Structures are given as C-alpha cells and as structure tokens.
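For this depiction, one protein chain was excluded, whereas all remaining protein chains were kept in their positions.
On to chain A.
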Amino acid sequence: MTKQQANWSPYDNNGGTCVAIAGADYCVIAADTRMSTGYNILTRDYSKIIQLADKSVMASSGFQADVRALQKVLAARHLIYQHQHNKQMSCPAMAQLLSNTLYYKRFFPYYAFNVLGGLDNEGKGCVFTYDAVGSYERVGYSSQGSGATLITPFLDNQLKSPSPLLLPAKDAVTPLSESEAIDLVKTCFASATERDIYTGDKLEMVILNASGIRREYMELRKD
C-alpha cells in the first residue's frame, strides 16, 4: 500500500525574474512582466514591482497570489508605522519588516522570492535579497526567480562584489554610474530571455535616486 500523496498544492509558480543593483547614490530594481503557469502564459503585462515607501521598492517572483498578499500586509504595516512615527520607513527598516513578515509564516511560507531595493539613510543605494522564509542580507546586487541562475553568474563577473569576510569592510555598492547600471540590467534580461522560457515579454525598471523615482520599460522577446 503506497503512501497517499496530495494531488493538490496550495502553491503555483508564476515564473519571472527580478534583479536589483545598488549604486553610490541610486538603485535600480527590475523585473520582467511575464506571468505564466506551467507551459502557458497568463499575461504579458503584469508588474512584479511595488513601491512600499518613499525610498523602498520591492520586486518579487514566485507565486504571485502570495506576492500580492505579502505586498498588502507590508503596505498596511507601513501605514501604521507612518501614523505612529510621523515619517516614512527607511529602506533598512523595511528590510527588517519584510524579513519578520516572511518568518511569521515559517510553517506555511509565502512562496515569494524577493529583492528589496532603495536608498539607505545616507542616500546610498542598498539592495536586500531574501529567501522564502525571511533570511536576508544586504548586498550590492541580486537576482531572484526563474532566470536568476542565468543572471547571477554574469553579475558576479561584471560587478565583482567584495567578500563580506574581507577586512577592511568594503562598501557593498557598485562603482557603476546610473546609466551603466541600467544598460547592464537590460543586457541581463535580454540574455536571460533567450534561454529561460519563463522570462520575457517586457522589462520594467524602477530607478530610485535623490531626485525621486522613475520607471523605464524595454521590450523583450515574446517567445
């Protein structure tokens, strides 16, 4: 008598890839806009990026229903914070909140793979990368989602992140200018789109800097 297996899963993977790169005074957060299930495309125009606060932007791939629920929880918590403290949450504070929110559901996790990008209290770019249960780390760049395995080695090669074990401690930001970083992100996605079937359609980029926030789009291959 073989053990009964569940024939229904509470999770689904809607695919997609997210990338974030931190600069000296800017941060680029990018994700493709394809939402899929299995071998089918649900839509070519779904945004995985949300602005949680003035200086915090989150991109999430994985199960988009869980991503949406997570975004709502964070937005509500941010509103409470604003009422209590009379100011917006800083990016490092939001990073900790996201980690705690994810771990809160340690035994029925949000199937969401997140990158949080923004400007820290000194105005420098910061990127935080997460697993599904809230383990996080501040890094200079990160990639999550179905195309991450294709993009991360390329970013490692280009951005040469210093090891956190080295002394003296080095800044976790890239030496690139804002436009160079944007071009790099476009290259990453164009390449990932070639080989990852779940990545494509359109690239959405959010760029945060001292003058504010802006969005850019780029078409990607639709096959």
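Convention: contacts are C-beta pairs under 8 Å (C-beta built on N, C-alpha and C of every residue); 3 or more make two chains touch, one makes a residue touch a chain; residues count from 1.
Methods note: contacts and distances are computed from a predicted model.
Missing chain, UniProt name from the options "Protein BUD31 homolog 2", "DNA-directed RNA polymerase III subunit RPC9", "Proteasome subunit alpha type-1-B" or "Very-long-chain enoyl-reductase": "Proteasome subunit alpha type-1-B". Even with one chain removed from view, chain A keeps its contact list with that chain: residues 72, 76, 79-80, 83.
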